[in-house]
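Missing here is one protein chain; the remaining ones are kept as they sit in the complex.
By written order: A, B and C. Residues from 1 in each chain.
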Amino acid sequence: MPLIDRNTRGVYVIAATPFADDGALDLGSIDTLVDAYVEAGCDGMTILGVMGEAPKLSPEESRAAIARFMARAPKDFGTIVGVSAPGTDNLVRLAHSAMEAGAAGVMVAPIPGLALEAALVGYYAQVCEALGPDVPVVFQDYPQLTGVKVAASTILRLTRDYPQIVMLKHEDCPGLSKLQAVREGSGTADTPRLSILCGNGGIYLPQELQRGADGAMTGFAWPEMLVDVCRLHHAGKVDEAEDLFDAWLPLIRHEQQPGIGIALRKEALKRRGAIKSAKIRAPGPSLSAADLAELTRLIARTEARVAAIGGRTGGKLAA
Amino acid sequence: MPLIDRNTRGVYVIAATPFADDGALDLGSIDTLVDAYVEAGCDGMTILGVMGEAPKLSPEESRAAIARFMARAPKDFGTIVGVSAPGTDNLVRLAHSAMEAGAAGVMVAPIPGLALEAALVGYYAQVCEALGPDVPVVFQDYPQLTGVKVAASTILRLTRDYPQIVMLKHEDCPGLSKLQAVREGSGTADTPRLSILCGNGGIYLPQELQRGADGAMTGFAWPEMLVDVCRLHHAGKVDEAEDLFDAWLPLIRHEQQPGIGIALRKEALKRRGAIKSAKIRAPGPSLSAADLAELTRLIARTEARVAAIGGRTGGKLAA
Amino acid sequence: MPLIDRNTRGVYVIAATPFADDGALDLGSIDTLVDAYVEAGCDGMTILGVMGEAPKLSPEESRAAIARFMARAPKDFGTIVGVSAPGTDNLVRLAHSAMEAGAAGVMVAPIPGLALEAALVGYYAQVCEALGPDVPVVFQDYPQLTGVKVAASTILRLTRDYPQIVMLKHEDCPGLSKLQAVREGSGTADTPRLSILCGNGGIYLPQELQRGADGAMTGFAWPEMLVDVCRLHHAGKVDEAEDLFDAWLPLIRHEQQPGIGIALRKEALKRRGAIKSAKIRAPGPSLSAADLAELTRLIARTEARVAAIGGRTGGKLAA
Partner (left out) sequence: MPLIDRNTRGVYVIAATPFADDGALDLGSIDTLVDAYVEAGCDGMTILGVMGEAPKLSPEESRAAIARFMARAPKDFGTIVGVSAPGTDNLVRLAHSAMEAGAAGVMVAPIPGLALEAALVGYYAQVCEALGPDVPVVFQDYPQLTGVKVAASTILRLTRDYPQIVMLKHEDCPGLSKLQAVREGSGTADTPRLSILCGNGGIYLPQELQRGADGAMTGFAWPEMLVDVCRLHHAGKVDEAEDLFDAWLPLIRHEQQPGIGIALRKEALKRRGAIKSAKIRAPGPSLSAADLAELTRLIARTEARVAAIGGRTGGKLAA
């Protein structure tokens, strides 16, 4: 499979982890989920993300899930593996086994507590050294989760110092000015270009693209929205991209709710036929009848609006 | 002026605090700002909110601002005063002087550290006792700011035990199920009704109204959106309310960005002629040329879309 | 091995995880470490604690470490296994394998986010149900780490409702009044007795014993201090217990420093011959020459003071 690099562009969707109603890992749904992502037009996917249900897998399940995701992905579909871990040994072990299995790169968030630039840079130095130079690394900048705030200048320093840090997953908020600073400060005489994909459920995606992002790396139950918004934008149809996005925005905003968002996303993926069950492993949120009816209403409204402007509406949807 | 009560409904807009370009409190802009809120159709306003720039006022300025807001407000326009303070003495002093000046009620958030229900209830017991029974109280439930997570059952307990706690300012997130639990648990045989107004920049307003909220208490540079969405909804035009909201959503989402949102709101209020300067007192965020252009673009797109469905677009707007 | 129960008393030392200088898990040092804990007079130990280096072990290492700790422990030496995990399935799996291997019980901390009593109680209900009634559970109350503040009344409720929750690991701070409330509220007509062991590096141990604690569950490089203080106290020699503790206090305070404490503890355990290397797996703190000299000074001063009042000073110490 292809490796990510400094010019990677497009959509790497954050993949859900499907379980059966009894809680077992649902390998069959991994296949249908990957198919759905491919059909939607994603360029790749990111598995074992830091917020997902990956920490609820046993080590054996984790290995089985990675293998299945990889096996189903087409040759030109890049799989990034989230490898953040409290210990560097485990991080490196997982990264190496992912790369051997054909991953396109690995994603590493700062461990909590790296508040000072020197400590942060030291951590990535140590991680890059331990990974070896051939493993492409995504720097995940997600202070809401890690508690680690990182300056644009620090990201540029990492970009200069570590050739293998080729991509930023941008999720700081407010983050538009910072994204712009990283974009303008990289690809210059002294700092190589950095690929920038955006998270945060995509809720600022048009603004991020307009500031220079290369695409999205986030979860959303309708990844075709991410794909089409990015394609339109990159084709120079900036207004059309934003029009399409705005039509989806009520649902984007709804699915981005903290705490309950993952349950809403899985429910929608189930309704679309991408996975068999919306099961969340304990402990986790559950949806009430009111939550389900509200989601139905929001989907219907959004689908109608997207269809009205000629957008893809996802099909295979059953209430 | 009228007092808030358990049946209060509508929009109490969170008022900005206007400064001149040199940083001085701009009393003239308080007048025009109140006029704009009234013209938009707000039922009232909330001043000295917990997130605003109130803590940057000197005691003298604070008194002058309250007096000016009150003096400009029409007779039937309710002014709620945020009185949260580290010490109960200061809280009570401010509350009493606000009520004497004609406030409709006061808003009290839990002080940080009240993690346990017994401590929280004890705090409100103490505050209500010190305020006396004639001061209507809004319970501000804003865990993202206070760090205090409150159960729906605790809010209902306060509703039962303290007749003067007549309103909930709802800003927990995810909060739709909780809002519904408070709505369904109040106005029952054993628990009196509680008025529920919603914050969080209004980003979930249609869903909140559909779950039983009575209106909004939040800031937005186009308060007519809040007013019209609530009026349509309460007139039974649930879909139209949500259609209007959705048209505004790109701007709502943009203004709700943490950190920079207050600067965007003041800039928009200035452009609309509601205040003379977008000045934020130090320390505070500032807007870059890119931020300003982006705002211009978002306003133009949104105005066009709102106008297309026959919504009020605010007028007096100069880029 | 014996199971913990509601009357368990004494010292269950939090065990370090020994690594060789090259970072490999050092099984030989597990043996010598267990021997040192036994020789010090501990009643048991707790392994895979929530703050330790357990998350830095691979799954295979984790299993090997548990097996080795268990195998070396004498028959009457109770081993409690920390099983807190983001997913309940993993928690239960680890707990069952620990009990089958002969553990005395398991320790479960609330997962972050359980701020409301109902959610907390629901979580323990679910965990107890999944564990089955035969697995004794320690409720770890450590809000500084989990962010979850728990009322004494909630702990008593869990004590009543779940016969298998037999022990509280007390680490709230300030916590002396709370400890007293739990002690006085349990062992009553309606609530069974609860064993209470204390953490926080032992820094309030005499006060905790005087308020009714049954002993200590914490790490300290001189566990004989914990043992002798508890024994003296339980023998009615309250003043002597506190005198001995006070003599050790400079070192207790020093080792309890956040962030660097685990490095100081391992260095001291190495000097005492209990483990071969003070290695901390990356990422982790390291000790400077000044840190090492300071530790040497503090140990010498403390040993002299403890010896002067006839206390055990640990022996086998080499600077």
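Things worth noting here:
By definition in this document, a residue touches a chain if its C-beta (ideal position, glycine included) is under 8 Å from a C-beta of that chain, and two chains touch if they have at least 3 such contacts.
Being a predicted model, the structure only gives us computed values, none of them experimental.
Remark: the absent chain touches shown chains A, B, C in the intact complex.
Residue A:E117 is the one among A:D21, A:E39, A:D76 or A:E117 that touches the chain not shown. In the full complex, chain B touches the hidden chain at residues 23, 53, 55-59, 85-90, 93, 111, 113, 123, 126, 130, 259, 281-283.
Touching the omitted chain from chain A are residues 115-118, 143, 149-151, 153. Residues of chain C that touch the chain left out of the display are 173-174, 176-177, 180, 203-204, 207, 210-211, 242, 246, 249-250, 253-254, 257-261, 285, 288, 290-291, 294, 301, 305.
The rule is simple: only the chains that are shown with their structure count from here on.
Chain centres defined as mean CA positions place A nearest to the mean of all protein CA atoms. Farthest chain from chain C (centres taken as the mean of C-alpha atoms): B. Each chain gets one centre point, the mean of its Cα atoms, and the points for chain B and chain C are 47 Å apart. Centre-to-centre spacing of chain A and chain B amounts to 34 Å, using the average Cα coordinate of each chain.
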